[in-house]
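Please see the structure below; I have some questions.
One protein chain is absent from this view; the other protein chains keep their places.
Chain lettering (A and B) follows the sequence in which the chains are written, and residue indices restart at 1 in each chain.
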Amino acid sequence: MSHNQPKQGFAQRLDQLTPQLLILPTVLIILFLAIYPLLLSAYLSLSRFKLISGGFELKFVGIRNFKKLFSGSQQYHFLGTMGDILFWEWLIVAFLAVGFGYWIVRYLRSAKVSVIGSVGRAITVAVLLALTLLAFSVLNGTGYPGSLMVTLFYVFTGVAIQFFIALGLALLCAQKIRGKHFFRMAFFIPIMVTPVGIAYAFRMLMDMSQGPFSPIWSAFGLAEFSWAADAWLARWVVLIGDSWQWIPFLFMVLLAAIENQPKEQVEAAQLDGAGSWRVFKDITFPAIAPVAATAVLIRLIEAFKIIDLPNILTNGGPGIATESMTLHSFIAWRTQDLGGSAAVGYSLLFVAVVVCVSFFNFIGQRTVAKGAN
Amino acid sequence: MRLLKHVPKFNLSKIAGGVAAACAVTLALGANTALAKKFDGVTVNVMTFTGPQIAEPLQRHAPEFKALTGATVNIITVPFSDLYTKLLTDFATGTNSVDAAVFAPQWVVDYADPGYLQDISAQVAADKALEESDISPFFRSFSTQYQGKTYLLTLDGDFHMIYYRTDVLKEAGLAPPKTWDEYLSVAKAVNGKDMNGDGKADYGSCISKKRNAQAYWAVMSIAGGYLQGQGTSQGAFFDTKDMKPLVNNDAFAAALNIYKETSNYAPADEINLDVGDTRGLFTAGRCALTIDWGDVGTLAIDPSSSKVIDKVGASMLPGSTKILNRETGKLEECTATSCPHAVDGVNRAPYAAFGGWSGGINAAADDKVKQAAYEYFSFVSQPAQSNKDVTIGATGFNPYRLSQFGNINGWLEAGMSKAAAENYLGAIKDSLNSPNMMLDLRIPKNQNYQQVVLDTALARFLASEIDVHQTMAAIEEGWNELNEDLGKEEQLKLYKATLGL
Partner (left out) sequence: MSVPKSSFWQRLTEPKDVQSMSPLKKIFTYSVLLCWSFVVLFPLYWLFITSFKLPIQVSDGPFYLPFIDFKPSLHAWEYIFIDLGRDTLRPYLNSIIIASISTVLAVFIGSMSAYALTRIEYKPKLGSIIAFIAAVALVVYLTVTVGMSWQLSLSIGAALFVIFVLSFSRYFRRSLGNNDILFWIISQRIMPPVVSVLPIYIMFQQLGLLDTHFALIVTYMAVNLPIAVWLMRDFFAKIPVDLEESAMLDGASRMRVFLTIYLPLAKPGLAATTMLILILSWNEYLLALFLSTADAQTMPLMVAAQNATRGPQWWYMSVLIVVMIIPVLIAAGFIGKLINKGQLTGAVKG
């Protein structure tokens, strides 16, 4: 043993350092390339950027950029044009406010109250109420949605549609059918296509007069119709393109989860004569809930970043109808308004964090808890 | 050596002979080429926007240039909407990945002031092959010079004009429109007729209206005749007294209304059509009228894609019988004093939109690279190449040399009929020589005024998000904001300088 001593000493020291060595690269890289941009971006959003010879110059202007977005000359672009809020819409908001208030009070009275928890919940409630009000204001016909609302539309509607279609497909594909492997392979391919490419492909496909579906459109007399000239149609086309690309991801995850559910339970239930709906409700869904929640969370996170499709399919048009916040920020960059670009980016970050963290805490945790049971 | 052992003897001598011959040829070629190549090993990165216009001829001439001088020219393309910012950031941040670029001469202000562009006055003066005196004086001053120095080499000359289907108008008994009201009535009259024999209804007017593209000049083409009547130095963008934007008045409102009304006689997705698309529609025979640069004339004679060969006429931009009174903001009938250049009571202001794609060189590049870039642009601009390129529609290069206007043979060779060539060149010449020609904006950050503020407001207007008054207010507010940011007095001074005041 003694001749091993020196070698062991060095190895021992290395071994002691291993925990740090293993985690440090990741932490350092992310710390630096995440904290630094976060802070600099915050500073950028509070300043005016000017390109000058040899580099650039930043002048601190306080919250001017945010003011411009929320109440100034860019308000129409970001929040949208406010319309009238109807009486019943006010009622709904009031009802929600009461509900949220009750929920917060209940939390404050509970045993596990903490400062962070209270502040977080308060912010969540405030943001959700504000967004609801804004939605009513700009979406009910008299107003016009800006990039904030359009992004939320893409995120919520898109993820919901994608989840349910993916779930349906996964359930069907999980059964005993022939060609399962083929379906799996085929359904996976859209993920591999570059989003820019998908955007162009869809533009080609949706061409009313030259695209592959034009005989169908002509039959309906729609050959000269332009979906790109109608605000909502354009948004839906972007959504369809986005769904085409991301359903495969949810499909793969859900299929794997469904195939991993406890088979004995399913067989037992089937032998007992339970219909497929009951099997799904009582066995399958609880089993895949944790996985599904995580997948939806991943999808939510990515959905906020949508830019390729609206940019290429419609250039953000007609007008500003399909502009997502990332696209808005990108367009601001193109005009050398880097302060404004950073301000939009930060607002997006804020909204995304509120939504994703809420989802994670309130739905994610609950399904994990259920699943663990 | 081991290999040779297995080669039958009689083949060996043949092989040896062949190898020797090949070596000799290569050496000879190498010697030939080695002698002439002064830019061997030099690579020039040239950035421009995605073609095929402009990019295609640049890409085509690159190997020719390489054969002559040994320089490798890389053409890097980016979408038009990104070009200005990409170049500015590349120069300003000192990245200098771009050695030279072909861009809008309006932007020379923002690139030359901070010193990013190479001053090529001396080289141009010494360049006999360029035949600079052959370039029309207007294009020389607008597209290549800034504050007395030459920074760019122009490859293209730009004027907005209207094109019309001679056969369709003749059949309907209509004359080419001289005013915008006439333009609308002609478009309305022929809209829906089948103009190319395919059984489908076609359109009275096709104007490019796409956002973030090259569409935002069209509205100024319409507004020019209403805004400017006293000649070029009156200007049509700002009031020369106080830099007030001339966008919130009856004249601009009239122009916006006409601009929107043309959509009634146009394809349903006109709002998504860029200039390339409308040109394609026009040459496929589906439009009776269009507003465009010189490309339509040359594209119309391309037998591989045009269905309207010999059926296209061109004319100077229509004008207006009313002119803006800048004091009151109202439109008034044209009189001899208010519209001294009016012809038959119609005031026309041909719009030198955009200027013409020109090449500039990054001052921070290597000397050899700069020299190679200069000679490359000169090569493309020289009459031997240029005269051919301007007759090919797909290149995006339109005539800018006096010889191109004067010598009709090149056009006839390209396939234009004599009548069509005279009509086409005549329209450009009329525009060029008009005393009431309207210059494009060339003040600092003009890209922001036009490509950002104007373009966004137009897109929202066309999408019916805002009405005429809100649109004009939005543009005025945006332009005033820019004026304030950059210093109104300074901008006024520079604006007046571009008008020669």
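Just so it is clear, a contact is a pair of C-beta atoms (placed from the backbone, for glycine too) under 8 Å apart; a residue touches a chain by one contact, two chains touch by 3 or more.
Just so you know, these numbers come straight off a predicted model, no measurement behind them.
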item: Of A:Leu108, A:Ala160 or A:Val193, the one touching the omitted chain in the full complex; value: A:Val193
item: Touching residue (missing chain; options A:Leu129, A:Ile161, A:Ala201 or A:Leu222); value: A:Ala201
item: Missing-chain contacts mapped onto subunit A; value: 11, 14-15, 18-19, 21-23, 25-27, 29-41, 43-44, 55-56, 58, 60, 168-169, 172-173, 175-177, 183, 186-198, 200-205, 209-215, 244, 248, 252-253, 256-257, 259-260, 267, 270-271, 290-291, 293-295, 298, 301, 304-305, 307-308, 312, 325-326, 329-330, 333, 338, 341-342, 344-346, 348-349, 352-353, 356-357, 364, 367-368, 371
item: Subunit B residues touching the omitted chain (full complex); value: 45, 47, 49-53, 59, 74-80, 82, 86, 90, 93-95, 97-98, 213-214, 273-277, 279-280, 284, 305
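As a working rule, only the chains that are shown with their structure count from here on.
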item: Inter-centroid spacing, subunit B versus subunit A (mean Cα positions, whole Å); value: 41
item: In the complex, subunit A residues that touch subunit B; value: 51-56, 73, 81, 144, 208, 224-229, 231, 314-321, 331, 333-336
item: Residue ranges of subunit B in contact with subunit A within the complex; value: 81-82, 84-85, 88-89, 92-94, 114-116, 210-213, 267-272, 448, 452, 456, 459-460, 462-463, 465, 477-478, 481
